[in-house]
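Got a structure for you, written out below as structure tokens; questions coming shortly.
Showing just some of the chains, left in place.
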Amino acid sequence: MKLVTIVCEKLAREAVTRLLRDVGAHGWTLWEVEGSGAQGSRTGDIPEFTNIQVEVIVPPAVAEMLLTRLEKEFFKRYAMVAYESDISVIRREKF
Amino acid sequence: MNADLLQAIQANLLSPALLFFVLGVVATLVKSDLKFPEPLYITLTIYLLTAIGLKGGAALSEAGLAKVWLPTLAGIALGVVIPLWTYAALRFIGRLPAVDAAAICAHYGSVSAVTFIAATNFLKQIGQPFEDYATAFLAVMESPAIIVGVMLGKLALRREGDAAPLGGVIKGALHEALFGRSVVLLVGALAVGILSGKKGLEATAGFFVSPFQGVLALFLLEMGMVAAKRFADLKRVGPFLLVFGIVAPVLNGIAGVLIGQAVGLSLGGATLFGTLAASASYIAAPAAIRLSLPEANPTFYLTAALGITFPFNITLGLPLYFAVARWAFGASTP
């Protein structure tokens, strides 16, 4: 299985979770983070300047599709970073 | 007149709320590790919006609709007109990209609840009465400009070849403009105030009324830090936006005061009306614009609204709009 991690501004939350449903993820985990990157530092004190980190467990094919669509549709619009890594889950059938 | 203005400025600057704002700016500039956690920021926002809504609603239930409908309509009209003229200025004088101009004009057409609250605080400080139901104008002026701005931006993107269906985006923007958290809290609390009336307000005054001015002071401490963090971006937005961030509110403020007077508000009420016109949204508009016009660069609109216009309005703007109102009403020195 793949774990896809997305770090992006909080205001993109709706758009990101909608995409996750679109590509067929069965669940996700999300929390608020602070960050610093090319688009300045996001200090986490007011909602307009907070990031979220989203982690989603998906099969490799879905991971690929997800990353492709993030690159095409999101990267020029939102402050965002995304990557995937290998994990081994219990209850594979769940994802 | 000049002496009056100076005195009003001084009264404003020496209020705890303003001084705490300055403290927030200073804390950021000296790189203190002072920081409000986000839940505190959100809590203060919720408190201020519900408190002002409740008070406004109770006042409305006493005043009745007859007194309110005309200024309400005028407020909505301003919310449509201001984004149009500011869009034109940003686009053709400032030569900003169309989508950024659209985003910015939405912020200046919409309103800042905290600036409004600071204005009521200022009027209270100097003993100038005003219509408590003015909160209703704040409520109706949040959304129209956002919708106008998003439509302007989407039309521009269309011209540039973006084929995304307009309907869905406008629907999203409408939803955010009507049901975004600040609008829901304010309109909802207004409704609560109208329904529960004076009695309801009295029962909860120990929470929503007596601590109000102190909470505002604490919130402005945080706002000082938030605004000061935008100062670093001031050079990035270019000289036009710096000037715009002060000239636009002044013009809108003067227009607002005069219109407020024309639709029958008192001296205090017209000052508030001018403040609303002058203020730039930094809660409702950024969220709606980020969702509906993500192509616009947030550095522009956030820096202008938060880093320039907000500090200007709460320090010098308020006394200025008050001075204009005094002049318009031909008031003599008190």
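First chain written, first letter: the chains are A and B, and each begins at residue 1.
One rule holds in what follows: contacts are C-beta pairs under 8 Å (C-beta built on N, C-alpha and C of every residue); 3 or more make two chains touch, one makes a residue touch a chain.
Predicted model only: the values in this text are computed from it and were never measured.
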In terms of the displayed labels, this structure file contains the chains as A x3, B x3
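Just so we're on the same page, only the chains that are shown with their structure count from here on.
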So, in whole Å, the Cα centroid of subunit A is separated from that of subunit B by 33
The answer for subunit B against subunit A in the complex is residues 35-38, 41-42, 222, 225-226, 229, 233, 282-283, 286-287, 290-291, 294-295, 298-299, 302
In their shared complex, subunit B is touched by residues of subunit A numbered 9, 11-12, 14-15, 32, 40, 43-50, 76-78
